[in-house]
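All protein chains but one are shown at their positions in the complex.
Moving on, here comes chain A:
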Amino acid sequence: MNLPIYLDNNATTPMDPRVLEAMIPYFTQKFGNAASRNHPFGWAAEEGVDYAREQVAKLIGANEKEIIFTSGATEANNLALKGVFEMYKDKGNHIITCTTEHKAVLDACKHIEKLGAEVTYLQVKSDGLIDLQELENAITDKTILVAIMYGNNEIGVIQPIKEISAIAHKRGALFFTDATQAVGKIPVDVNADGIDLMSFSAHKMYGPKGVGALYVRRKNPRVKVTAQMDGGGHERGMRSGTLNVPGIVGFGKACELCQLEMAEESKRLSALRDKLESSLTTLEESYVNGNREYRLPHVANISFKYVEGEGLMMAMKDMAVSSGSACTSASLEPSYVLKSLGLSDDLAHSSIRFGLGRFTTEEEVDFAIEQTKKAVNHLRDLSPLWEMFKEGIDLDKVEWVEH
């Protein structure tokens, strides 16, 4: 086992060596511009892109013409929200999303609000799932788009996508989902799930950084988005810019590998995740955040009460995880996702996200369990809150001197 170990696979994943191998020829030999139609260099690049487009489409049950390559999921989210609003604003100006979405979705919504959109932000229940009845109540005749993420990046909770898309379609709205954390990890099928637009990214599934895609439905209904960048009219006019050929080839290979290995991999990872969770929750006052049934196989988000997340990460030596405590950011605000679940600020500050991945071994998980237990116990010995809790003092009744 090599140290440090990497358990932050929801932030990014290491590239699979098989993906790198597929990409290499496209840097120096097949370096052509995929839009160069008049010579073999262009043809070779285009061939690589076409094949990758098929690989990507196949993973999500789409037609290859429905794949718009982008620089990543952030761009795809922006294109979906801004592009749909611009294209359909004459039909209506109402968009529905939820409070636990990624910042790329929330901030794009804030942007189009300034342009005249009206956005409803659905609250989630304490398990992280949205309330379908609330969605139904929120839809109006002006609703053009429902934007709800597939799997959450902090807690891994999977929303009831089929039900959500059915509700949207019943009222004539399009359904868009940010599936960055879900594609490649669990079966996602745009037709079975009723998805009209979907964003996802290569680097979350063992592919390269800097490439992602927006799925845009072509039939039943035919969906269009207004391009957000002007240029050569690439990607059916929806996303101009010379294609990132090596990145796209790598993305395709990554999708193919996910499709081949997903079933086995998700079984293995959920077993490791369960082991991690059941061991760590034997610690007193530790809580798993989010719904434990409807969730991605590779994420565990646990709050260890009375210790602070950033301090805890520092004590968890030789392992990379992330925390809902935002002590490093300027705002000092803890995770808005955890707060949306109704967690108090102190529990949100005490959370750690463990993200397992394709290259995580059982030995590493065992190491993580031991290190985490040691770290939590060490910091509780240092924690005045733990001492007060042990003395039976109700911390909610203490008058804190906030700074």
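Heads up, the rule we're going with is that contacts are C-beta pairs under 8 Å (C-beta built on N, C-alpha and C of every residue); 3 or more make two chains touch, one makes a residue touch a chain; residues count from 1.
Note that contacts and distances are computed from a predicted model.
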- [ ] Among "ATP-binding cassette domain-containing protein", "3-hydroxybutyryl-CoA dehydrogenase", "Glycine--tRNA ligase beta subunit" or "Iron-sulfur cluster assembly scaffold protein IscU", go ahead and choose the protein name stored in UniProt for the chain not displayed.
- [x] "Iron-sulfur cluster assembly scaffold protein IscU"
Task: Which residue of A:E64, A:E285 or A:E310 touches the chain not shown here - done: A:E310
Task: Identified contact with the non-displayed chain, of A:S325, A:S340 or A:T360 - done: A:S325
Task: Contact footprint on chain A, counting only the chain that is left out - done: 306-311, 314-315, 325, 327-330, 332, 334, 344-346, 349, 381-387, 395, 400-403
